[in-house]
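The block underneath contains the structure these notes are about, expressed in structure tokens.
Removed from the display is one protein chain of the complex; every other protein chain stays in position.
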Amino acid sequence: MPRRVIDRRAFLGTSAGAFICTIGGRRITVRSPEDAARADAAARTVARPAQAEPDGPFPAPEPAPGGQRREYWIQARSVRWDPVPTGRDDWHDVPVRGKRTFRALTYQAMTRGFARPLAPASMPGPVLHAEVGDLLVVHFRNADEHFGQALTMHPHGVRYNPDYDGSYLGVRTRPGGFVEPGEEFTYLWEATPDSVGVWPYHDHGPNHMLNTFRGLFGAIVVRERGAKAPDVEQVLFLHSLMPSVTGLRRTLQTINGRAYAGNTPTVRARVGQDVALHVIGMDDAFHDFHIHGHRWRDASGAFVDTPSVGPNETITARFVEDNPGRWLYHCHVFSHQDAGMAGWYVVDA
Amino acid sequence: MPRRVIDRRAFLGTSAGAFICTIGGRRITVRSPEDAARADAAARTVARPAQAEPDGPFPAPEPAPGGQRREYWIQARSVRWDPVPTGRDDWHDVPVRGKRTFRALTYQAMTRGFARPLAPASMPGPVLHAEVGDLLVVHFRNADEHFGQALTMHPHGVRYNPDYDGSYLGVRTRPGGFVEPGEEFTYLWEATPDSVGVWPYHDHGPNHMLNTFRGLFGAIVVRERGAKAPDVEQVLFLHSLMPSVTGLRRTLQTINGRAYAGNTPTVRARVGQDVALHVIGMDDAFHDFHIHGHRWRDASGAFVDTPSVGPNETITARFVEDNPGRWLYHCHVFSHQDAGMAGWYVVDA
Partner (left out) sequence: MPRRVIDRRAFLGTSAGAFICTIGGRRITVRSPEDAARADAAARTVARPAQAEPDGPFPAPEPAPGGQRREYWIQARSVRWDPVPTGRDDWHDVPVRGKRTFRALTYQAMTRGFARPLAPASMPGPVLHAEVGDLLVVHFRNADEHFGQALTMHPHGVRYNPDYDGSYLGVRTRPGGFVEPGEEFTYLWEATPDSVGVWPYHDHGPNHMLNTFRGLFGAIVVRERGAKAPDVEQVLFLHSLMPSVTGLRRTLQTINGRAYAGNTPTVRARVGQDVALHVIGMDDAFHDFHIHGHRWRDASGAFVDTPSVGPNETITARFVEDNPGRWLYHCHVFSHQDAGMAGWYVVDA
């Protein structure tokens, strides 16, 4: 940091498609696909930490009395991803032209023992479900064959000891914080009474920002024991796909990896149903969430229809459906709404 | 979106005075008045949708038992608008020099049958009042003679069926979502128990972002049946007037279309009065709201004096006045505060 003319790069923030990564201690400003390639190269050279355990070992987590072990097999995998698979903006009824696919990173649900895919690799990754008292047993495999970097799963909301934090911490990294390509690690996460809610999980490895922005995120739903699920439940990640990350020409404002109505989730419900939409911010911007024709109580009991949500924060819109029709839902940052962050909510009478 | 050098425009966000509109499916980056003129030209060519009714028709809304019909006549109208009518910043006691007026779009309250104006065209438009059970009957006329585009009124907080959503939805647009110059449309909006609160309404026609940023917004106040109004009640929209929208040289951070104390609303109260200030975000930025010398409970019951508010979100500062003097209120984003987003709150003993 010598005192000299101010670096122009210092003026750029993520809202402008640029961001600054710290990768293994090296700072890289990412404004272009070439910069992202430099960040990837740096991440590939991060050495496996010694993984000393100065604070542990910790007792092995177990389910609480009455709780269950809930096992998941999840692999991280690179895929070509199309954020506008219909090729259309169904709100404005027009085509979206030009090259659209890019190389994403996703979490993919697998059957027991990673035998075969349970579903296509997708953005977001699979929703993990637990009830209070359960132990989430998440077998994670880094199956990426393209980027060649250590990856992880870092959860919000659940309880875990440092072994299962899933974070790269330099010399203090524990095993689950550095899972190299071809390796596996099993995370043990406890659903405690204060875990009730909906939470994100995401990469927290040595190149966490870039790889999370590429698609390495998903959700955890924790309910009270025996609680009934809503009739309609949908997790909606509000994020963006920046040119520096995708190599595409402009930033797409995306929901679950997709831009524009008809590509973003079309949520369907019927009058009388108990509906829950869980909205999670997953980029560096602040968003807010509006559903036309609907209001609900926030956690404080106030009626709202456009609450704000920050990065990795969750807000839930939950209501008994009473208003049939085809409705728009969207982020109410106008520029996000018009750049793809909108979708359909269709209610049958 | 061919893969090539990153478009520099992709780096610009609304915080920088630029925004990306989607108008009838065409994307236009607005960084200058010339870009805005292009967006306007595009909006003028958006064809009237066929307005099929695949999901309806819906039953005509009526007031609930005991409720009333509350009729309003409101026209959209272009006016020359001066954001600094005193020509001064009364906080710093200095003149604000240079050209200031620009062509705004506003909602104007009219007498029954649009016979004559009830008040000058202003920013924000008139406050609409209802109690739970009432039906708001809002006769809207697009009386703009300058921009030549379809306009609408889209409400928050109230209940409406898709006919009265007031949103341009491409081929799925319903009648209230595309009101061309010279046309009228009557919106029917229900004040239901979960409508209690203060909410924005704004344009949601084919050029909604630009036209909302020009001034097409107002507020709806819904109270419990028979609830007493606060002694002092003021709606404060926090927004900005960008050079691309106004043709002025710099961004003004505005409250109700005005910048700098003495131009923004000077709110007056007396000790002992029940005071309610309703603060609504109406641009793409996040704001927060501070009143010197005062604290209040937020919806959760916590004491606050600087709560955050996002686009089209509302926070209310409500308290019994006990502190006489001349106080500053302002957005606590320092840069907004210093660029005009501040005003006087004067309390008499």
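All chains are identified by letter, namely A and B, in their written order; residue positions are counted from 1 within each chain.
Criterion: a residue touches a chain if its C-beta (ideal position, glycine included) is under 8 Å from a C-beta of that chain, and two chains touch if they have at least 3 such contacts.
Note that the structure is predicted; figures quoted are calculated from it, not measured.
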Residue in contact with the excluded chain [from A:S308, A:N323 or A:Q337]: A:S308
Go through chain A and note every residue touching the omitted chain. 1-4, 6-7, 9-16, 19-22, 24-27, 54-56, 58, 154, 156-157, 159-162, 165, 167, 169-172, 194-197, 199, 208-209, 212-213, 283-284, 286, 298-301, 308-313
Please output the residues of chain B touching the missing chain, sorted low to high. 12, 15-18, 31-33, 89-100, 243-244, 247-251, 286-288, 290, 292-293, 295-308, 323-328, 332-339
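Criterion: only the chains that are shown with their structure count from here on.
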Intercentroid distance (Cα basis), chain B paired with chain A, Å: 32
